[in-house]
Each structure stands twice: as structure tokens, then as C-alpha cells.
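Missing here: one protein chain of the complex. Every other protein chain is in place.
Letters A and B mark the chains as written, and numbering starts fresh at 1 in each.
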Amino acid sequence: MNDLPETRYFSPDPAQRTMALELYRPVADLPLVCPHGHVDPRLFADPNYRFGSPAELLLIPDHYIFRMLYAQGVSMADLSVPRQDGGATETDHRRAWQRFADHFYLFRGTPTGLWLREELAHLFGITETLNGRNAQNLYDQIDDKLQSPNFTPRQLYDRFNIELLCTTDAATDTLAHHQAIRESGWHGRVLPTFRPDAVVNLDTENWPDHIARLSAVSGVEVVDVASFIRALEQRRAFFKEMGAKATDQAALTAYTGRLSAADAEAIFQRALHGRADATDAAQFTGHMLMEMARMSAEDGLVMQLHVGAYRNHNDLIFQQFGRDRGADIPTASEFTHNLRPLLNVFGNDPRFRLILFNLDETTYGRELAPLAGHYPAVKLGPPWWFFDSLNGMRRYFDRVMETAGIYNTAGFNDDTRAYPSIPARHDLWRRAAADWVAGLVVRHMVSEEEGAEMTRALAYDLAKQAYQL
Amino acid sequence: MNDLPETRYFSPDPAQRTMALELYRPVADLPLVCPHGHVDPRLFADPNYRFGSPAELLLIPDHYIFRMLYAQGVSMADLSVPRQDGGATETDHRRAWQRFADHFYLFRGTPTGLWLREELAHLFGITETLNGRNAQNLYDQIDDKLQSPNFTPRQLYDRFNIELLCTTDAATDTLAHHQAIRESGWHGRVLPTFRPDAVVNLDTENWPDHIARLSAVSGVEVVDVASFIRALEQRRAFFKEMGAKATDQAALTAYTGRLSAADAEAIFQRALHGRADATDAAQFTGHMLMEMARMSAEDGLVMQLHVGAYRNHNDLIFQQFGRDRGADIPTASEFTHNLRPLLNVFGNDPRFRLILFNLDETTYGRELAPLAGHYPAVKLGPPWWFFDSLNGMRRYFDRVMETAGIYNTAGFNDDTRAYPSIPARHDLWRRAAADWVAGLVVRHMVSEEEGAEMTRALAYDLAKQAYQL
Partner (left out) sequence: MNDLPETRYFSPDPAQRTMALELYRPVADLPLVCPHGHVDPRLFADPNYRFGSPAELLLIPDHYIFRMLYAQGVSMADLSVPRQDGGATETDHRRAWQRFADHFYLFRGTPTGLWLREELAHLFGITETLNGRNAQNLYDQIDDKLQSPNFTPRQLYDRFNIELLCTTDAATDTLAHHQAIRESGWHGRVLPTFRPDAVVNLDTENWPDHIARLSAVSGVEVVDVASFIRALEQRRAFFKEMGAKATDQAALTAYTGRLSAADAEAIFQRALHGRADATDAAQFTGHMLMEMARMSAEDGLVMQLHVGAYRNHNDLIFQQFGRDRGADIPTASEFTHNLRPLLNVFGNDPRFRLILFNLDETTYGRELAPLAGHYPAVKLGPPWWFFDSLNGMRRYFDRVMETAGIYNTAGFNDDTRAYPSIPARHDLWRRAAADWVAGLVVRHMVSEEEGAEMTRALAYDLAKQAYQL
């Protein structure tokens, strides 16, 4: 039975729990600000978009879920995860769902388990815990709701009380869906984010194709670094015109450093001729981070940097199923040395804003909080990916805030492609924030009044301030 | 006074404590499954084996204890720790014991202190805290019990409620003690584990002697890599025939990577001629981890890997007293890059099982939990050595479980050479597990029923499943 008591996720200590609830209540229903995530803008371009089957909504697109089943020997093909190599996959979504339900116990104590529980309860009125016995019954209940006319992304946008939702879009994207949203006259705010990874990281699969697309979409024939930069600037201007507030880049490390014009050009030409190696790619990414920071200082788009994921760690899964299949593994990160070149040029620039995300919690207190607690340009993003969890948030609060203070952080963003999980994710953060602040109040470190202001800042204000919304 | 209240080691919060006790009680007396440890099989080969003096039982063989006294300036020779260099050591065990008791306060708040307290209470009925004043009195009480006829390892095996105990045995071991146990018709299950470190790690002291012994015991003349591999395969087959369920390897790093046949042979020949260097040894260990994984996939022995101990850090102690004298110091570890070669070949193989142990807690959430939460072959061993402690377990639960779930872990093993401490170690784990699960229940993250199943899995089932017992 999924009873969802009002004090869930709070400390069991009665004093702290009572205080947490008191701090949580005023922020529980504040609008959701979603400045970074991966929801597909197509959901909003078509007013009548439908989510498909329960498996298509909740299972098939969610690598948080199928990685865990795969780890226990359930094949991803049996879960209807689409293959890239032409191999067969389960076509019966009810059978895929049954396998998921049979293994749902694996998620006990995990954020994925909590989010799903909240979604089932709040979206579908289901308070039973999913298991092999009730799998088909719950499938029916979910399917029923999905068929109902008021179950469209746009209607959920209002029901979720979303104030703003930023998507993540390739530098080469035409933003046609965003254009359609805009032209539809709908009141929702769905804005693009400029993500140049595929053209900036030379080791992207089929990099030349992405460059060709960049040339086509920008109207700038990319033949050298100068034209590459011009094309990127053209795209940034277009994204900004389309409402973008930020850019986003992912890199294995936080290495930054300007190359000489000659070296940058030599590497770029090697890449155009298919001869760039891993060192070239790393150096060029470091160089382009400098360039992107410069552009941000000039055009005012907030720069986001996500560091530390080793992508596609499992060759077999990559060949069969492609990217984003639960086989990305974090690595240790370093910021103090790596970011120094960038920060020495732009870290004191009032026009520049850099929001950092990472997968190495050891850097929270050691590097990131001291950097954010000194450089005016730097803010820290919330705990990311594997650490977007109750303990992840607790550690984040405990390690970051004493050094950086809460006001050098960027509040919360859900970073999700799972649209229906958005309210659950924000609610978990708000509860975790209220509980952490309550811990400060009951230890007499801050007053109740200060605690209320801090909770609201964490729940709502800081995200808007950090992204200059 | 050592009163041992039933709620010891649980959270002080009344709700969590009550729940922890409720979860703990049903698992408190489950049989002990001990799939990895270092108890000497000689203890069981002779039905009438005696433990010797209190100092021989509790002090002299336990480097957890004498390292702490050494750190405070007590010489190890004064504690009757045997020397390798012919130097004198204390021969009066009562005087050694007195020195230990004089310094027992050093262990306040440490797992060693807790284990000893539990052993004194449960094995010897002693509820006083050891100190300089009661040292000789307690020595007498312990000695009395040790003289009693029912104080043999086999009788304690039943009293401890052990279901299975795996030892750790060199690849070159004849397993004569295991043979004797088997032939004695005794009902206890004491099984060997295949540990090839001394022949696989080329930088082992007197490596050629170990190779000579391997040739002798296997009947395969080891002259090159091919014959080396054949000899290892012969030994694995023999260990398996003798009941082994697993292998175990220790390495400074988790580096894996296949060498070309020619390179492997060149290194091996250099080693045979005493000319291998540190790089050779590291590369060969990485190569042999690939080979051992292949053999595990073929013969079904579970592969254990213990990473990160810098052995024999203190030259002086090593020269005077030899190995395993409390002078092993952990180092930072890396798994994401290092294990990729091995996992890309064997990580998806349903015949293969790899259990990882390590001494760098930063890798729990960053690398190990994501790996175990994706690759079907990988399970995480419990917190090891310095981290086999209440806080070590708390951190392990808090950092591993949200990402890997409990079902990708290997439950508990005690990894001890201190046979009488086995019940205390398992009990501490069961209490820590019950308390952690209780924390989830009182935060309304899992139901009581789920919590009960999780506690039992952590206390008993997972160890059997992980080792395929």
C-alpha cells in the first residue's frame, strides 16, 4: 500500500519533522520552475499529443528503470526498448510491463521507486505498490487515464503548475517544435536551450554530419574555426531570439584552456579530414569552453556545464541500443586546476554566469563550494543524475552550504526526459530542502523566519535568479 | 560495565529505534553465512584443536589491535607479536596482555573495541570493560573458559550457528586441512577459496619460489604463459572439486587489460629471469584479471576482487615482523576506466559473476553503484576492512543503495582471521542493516513489510545469492 503521509521523507525526529512540515507547507504549491531538462518539445507542439501505452509513458523511454532490470539479467529487448541494430524486441507492451512489475521490488529505497510511487498516486490515483500480481490491473487503470481527453502534455503543464520549462536542443536544431508552440498561441512557456556538444566535441559519432548540418541550418559554410565560430554565434542569436535563456555543454572533464589560433585551426582541420585523435578532442573541447564563455559574456546566455559522465561504457549495449541506455558511468572530476584558465578570464566578469553540475560528490566541499563562494560568475547546480535523490540532496546541502551559502547555488532543476515525473522530483527537492533547513532551525543555527526565507529561496527563487528568468 | 542493551547501535530516535528492533529481531538468529574470510582451516582439521592463551586467541594474531597500540608507542615485540628477524619478543603472555589492557581505552568508539566487548560478553561472560586494573583477573576468566573441553573451533562453529565458512587459500596450497576436514566426517561446511595473488602478481616477494611450488603441486612444469595458465586451470579445477565456490584476488589498482600473447610472454620470461619491473607487474596483473575472468565464466567460480591496499607501507615493521602487521594503508581507487576492458568482454556474460571490494569510499556512489546497477555480472561486496564499522556501513548504505538497490549487493561477509569475532561482526552488520532500513520505513520510503524483506535479504539471502551457494 502506497500511503503517502504528509511528513514523508522528513527526519523521524519529532521536533525536526514538525518544523520541516511547517517550512514545507508554504512552498509545496509554488509554481515549478524548470530551467534545465530534456522533455521533448514535440509534446507541446501538438495540442492533442498522446502519450501512448503505459509502457511507452513510464518504462520504455526511462533508462533509470531498465538499467536496474538489466543489471539483474532482464534483457532490454524484453522490455520493448528499441534496438538500433535491427534485432527483435518485445512488441507486446503488456508483457514488457509485466516483466517490469515482476522486478519492481528492485527499486526499493531508490529515487526511481519513489518517483514512480508518487506518479502512480498523483497522476493515476493508484496507491498499491506495483508487483507481478497487480501488474495487468494497474496497466488497465493507467491505460484508462491515458485514453481520457484531458491527459495531454499541455493539460498536465497546467495541472503540474509549471511556470516555465526549458528543453535541451542541439545547436543544429531548427527549433521547429518551439516555433509551432509559439505560433499556437498557447500560454505555456517552453523555451529552448542551446546544446552544441555534437559539433563542439570532435569525438562525437558522425561529427562531420553534424558540421554539415550546422552549415546548412546556420547558412554559414563551416570550413575553418572562424566560420565554425560564426555559425555558432548565428545559432546562439537564433536560440536567444526563440527565447533561450541558457546554453548547456557536457564534457568528460572540466578542462579549459585557450589554444593558439594556429593550433585550434590545425586540430579543426584534422577533424574535418577525419584525423583528430582523443587528445585533439579534449583540447578542442577545452578551447571551445573558453569560446562559449566569451559568447555568454557577450550575449548574456547563462552557461551550464555538466562534467564527469563516461558515456556508453558498455560497447555491447551501445551497439545494440545506442546512447542513453543506462550505461553511462561517472568518473572522478577536478575543477580547481581545470577551470582556472576560464575563470581567470571570465570569472570576475559581471556579464558572465556559469552554472556547474557534476557527478563527483567529493568536489562539492573541496572545490565547487569554494569556487562558488568566491567567483561572482559561478553558481552550483543541484545534485545531478545519480545524486538527484534524498541522500544525494542531504549530502549536497551538508557539504556545499557551509562554504558557499545557499545564495551561490542555482536552486533545483529536474533535468528529466520523463515529463510525468516532474512534480515528484520538485516535491522531493522541496521536502529535502525543508527538512535540511528544519535541521538548522532545531539546532538553533538559524531562526524560524530565516528558515522560511531559505526554504522558499531553495524551492523557487534561486532557480529564477540563477538563470536570470 | 559492559551492559549490552538490546537496542545497542541503533539510532537514538525512539521511532526509528523501535522499528529497527522490530526488523532486527527476526534476523538476529539466522545462521551465519561466511563466504569470504581468513580463518585458518587447521582450526577445523583437528577436532581437538585448542586456542592457546588469551593473548594467543585475542591479541597476538590481530593486527587491528596491535597497530593501535603501536601508534601510541607500544612496541609490537612487547605484545608478543612474533618477529621475522630473530629479535626478542615478550614471552610472558600475561605481561603482553597487561600492556594491551592498559591501553584498551584507545579503542573507545572503534569497531575493534565493540567486537571485543561483544566477544568478552558472549563467549566469556565478562561484562566489565577491560582495563589495567582488571587485566589479570579477566585473563584468568578467559583462560578458564579456554581450558574447558567444549571450547574448540568445531564446537564454536555450532554455537555460532555458522552455515558455511569459506577460507582463503593460496593457489599452491595442497588443501590438506580441507581434505582432513572432509575425511573426518564432521558436519561443518568449511570450503576453500582460490587465491592466486602470489603467483599472479609478479612483484610478490620470492615469486620464483611460488612458481616452483605451483609447478610441483599442479604437476604442470611452469615455463611460459601457456603452462602457467594450464597450471592455474588445474588448480582451479582441484579447488572446485574440493568445494570452492569462489576465487579472490587483491590488487593495488583495478587496472584490467589484455596483453598481446607476445607481450605477456615477454613479461613472464623477464619475471622468470628476475628482471620484471613494477610496470611489468602492473600490466601482467591487469592481463591475468582478464584471464581469471575468462576462467570464471568457464568454470563458474565467482570472482572476487579486493582493490586499494598499499601493503607493507612501513619498511621497518615489514623487516622486523613481516606482512599483515597493521601497516597496510588504503589508496584512492578508480574503477570506471580500469574495469572497462574486463567488463566489455565479460560484464554481460550470464556465466560470469564479479564481486568488488574496495577501500576508497568515494567510489561507492560515483563508480561502483552505477557499475553494479548496470552490468549483470557485477555485485558489490560489503564495506571492507577499515570500513567494516557502524559508520562505514551507514555510509555504504547511504551511498550505494539509492543507485544500485540492495539487490545488486552481496550482503555481508566478515573477512576475518579472528574466528571468535565472527558472531559480533555479523551481528553488527545485521543491526546496522536493520537500523538503516528502519530509517527508510519511518521516513515512509518503504513499507514495514518491504522493510522486513529487505532486512532479511541483507542479513542472509543476498550473501547466498551472490556466491551462488
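Note that a contact is a pair of C-beta atoms (placed from the backbone, for glycine too) under 8 Å apart; a residue touches a chain by one contact, two chains touch by 3 or more.
Nothing here was measured: the structure is a model prediction, and the numbers come from that model.
Undergrad: For the chain left off this view, which of B:Thr110, B:Asn134 or B:Ser184 is in contact with it?
TA: Selected residue, touching the omitted chain: B:Thr110.
Undergrad: Pick out which of B:Arg50, B:Arg67 or B:Arg294 touches the chain that's been left out of the picture.
TA: Missing-chain contact among the listed residues: B:Arg67.
Undergrad: For the full complex, which residue in A:Arg189, A:Arg294 or A:His374 touches the chain that was left out?
TA: Per the contact definition at the top, the residue touching the missing chain is A:His374.
Undergrad: Which of these, B:Pro12, B:Gly185 or B:Pro350, touches the one chain of the complex that we don't see?
TA: The single option touching the absent chain is B:Pro12.
Undergrad: Pick out the residues on chain A that sit against the missing chain.
TA: Within chain A, the residues that touch the unshown chain are 11, 13, 15-16, 334, 336-337, 340, 343-344, 347-348, 350, 362, 365-367, 369-376, 378, 398-399, 401-408, 439-440, 442-447, 450, 453-454.
Undergrad: In the full complex, which bits of chain B touch the chain not displayed? Write them out.
TA: 1, 3-5, 7-13, 67-68, 70-73, 105-111, 114, 129, 310, 313-317, 326-332, 359-362, 386-387, 389-392
By definition in this document, only the chains that are shown with their structure count from here on.
Undergrad: When the centre of a chain is set as the mean of its C-alpha atoms, what distance in Å lies between chain A and chain B?
TA: 40
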